[in-house]
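Just one protein chain is left out here, and the rest sit where they should.
Right, chain A next:
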Amino acid sequence: MSIFDKKITELHNALEQKQVSVSELIDASFQRIKQTDDQLKAFLTLNEEQAKQKAKQLDEQGSLQGERGLLFGLPIAVKDNIVTEHVTTTAGSKMLENYDPIYNATVMDRICASESILIGKTNMDEFGMGGSTENSAFQVTVNPWNKEYVPGGSSGGSAAAVAARQAFFALGSDTGGSIRQPAAYCGVVGLKPTYGLVSRFGLISYASSLDTIGPITKNVEDAAYLLSVLAAHDPYDSTSADVDVPDYISALNGNVKGLKVGVPKELLGEGVDQEIKDKIQQALKTLEGMGAIVEEVSLPHTEYAVPTYYILGPSEASSNLARYDGVRFGMRSESGNDLIQMYKETRSQGFGAEVKRRIMLGTYALSSGYYDAYYKKAQQVRTLIKQDFDELFANYDVLIGPTTPTTAYKIGEKVADPLKMYLNDICTAPVNLAGIPAISVPCGLTNDGLPVGLQIMGKHFDESTVLRVAHAFEQQTDHHSARPQL
């Protein structure tokens, strides 16, 4: 087994028994990135010098924190919309091409305290807007399973890096499915936590009421480790929930006997590829075989989730992205003789087509005369979507369906048709609107050799059950062991 296929616990043991040093792990990661990233284009920035320096320190001094951190000495890749002190952070946008943050996001402080080492920042759709990583201002990341296909988005760089074993694990962010969808397309595990469980302080905002940060990993156990590091109340984030964080690792007991699984029929309806439906049915049979009780249920407002999401997300984005005006940070256009023209030239040159489209959608939805018809209506439908989930979770422990209606599609196939791209979020967006946790785990490959993702959704703050079911499924199958050949 390659060192890149090892789990966090196995890497801990290898470090403990001095079979490998931290510096060797870091060197191996950079070597792998240099061998493969010309093809993949998963990384925007490498943090090589600092990473090697920190590795050397850890090798020489042992733990820098007294007791070894949970991710001691292990390399991590981080999506480029999470700010990293003195490591360029672009959010995939020309607007922030040279942005050098003066502080760390709270999650990065927690990653550093766990003694994990940042190896680089990964490519993404600009400001998290897109489902293919084709909307990055800098490069198009490809799917490691087939380089003609997209890796999904917007955390496509992080998912591709983990799938290609360039990184042992990574961070992504998820506003309408941006962790789970690329995880499904790339055949890795992606966890979107409950809204508020992980601090958003230092996450470059897209839609503040929907954005979450979460792990992208090779297996469920690693996701539990990473979540244990990330989850905590943060006084710097007013939306951070002050709740007890359970022991996610001990929750992975493999037991799903008697557990009630609801399968929303709307997530397996028209528009979902037959091969995907078949893989999901097989997965449900596996869980039934382990003693879970599987029943068909209904989320009646599912068909309204995509329009609701694409009104609320852009509305919040139009407000959040107003800060990019060329005054305090980011690029400034050289043209524009007065202040207003400078704003306009800067924003027109700095933002890409998808970002402009969403800013205009949001500005329109919030404008006088349209507010009630679009924004208020979408907020009301969001209430109904959340109620659908609440009602089911009164009787079911988890809900299960596909992560995406199709597998990865070809680069360039949908980029000119935004609505077609938006419809791909049908299985993931309802989860963000309700604020619940959900994980995508690999559940097989199609005949074309592309990965399929199984989505497991849970109650607010019940990541333990979501992880337990995902882990039990993973133990019973071998889908997560499949890896792309590069």
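To be clear about the criterion, contacts are C-beta pairs under 8 Å (C-beta built on N, C-alpha and C of every residue); 3 or more make two chains touch, one makes a residue touch a chain; residues count from 1.
Basically, contacts and distances are computed from a predicted model.
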Subject >> Protein name, per the UniProt record, of whichever chain is missing from view ("Protein phosphatase 2C", "ABC transporter permease subunit", "Cation/H(+) antiporter" or "Aspartyl/glutamyl-tRNA(Asn/Gln) amidotransferase subunit C") >> reply: "Aspartyl/glutamyl-tRNA(Asn/Gln) amidotransferase subunit C"
**OP:** From the listed residues A:79, A:165 or A:382, report the one that touches the chain absent from this view.
**Re:** A:382
Subject >> Options A:65, A:239 or A:281, residue touching the unrepresented chain >> reply: A:239
Subject >> Touching the absent chain when the full complex is considered, from A:4, A:43, A:127 or A:195 >> reply: A:195
Subject >> Candidates A:281, A:367 or A:481 - the one touching the absent chain >> reply: A:367
Subject >> For chain A, the residues touching the chain missing from this view >> reply: 99-100, 102-103, 195-196, 209, 235, 238-239, 241, 301, 303-304, 306-308, 310-311, 318, 322, 325-332, 336-345, 347-348, 351, 356-357, 359-361, 363-364, 367, 370, 373-374, 376-384, 386, 418-419, 422, 433-435, 460
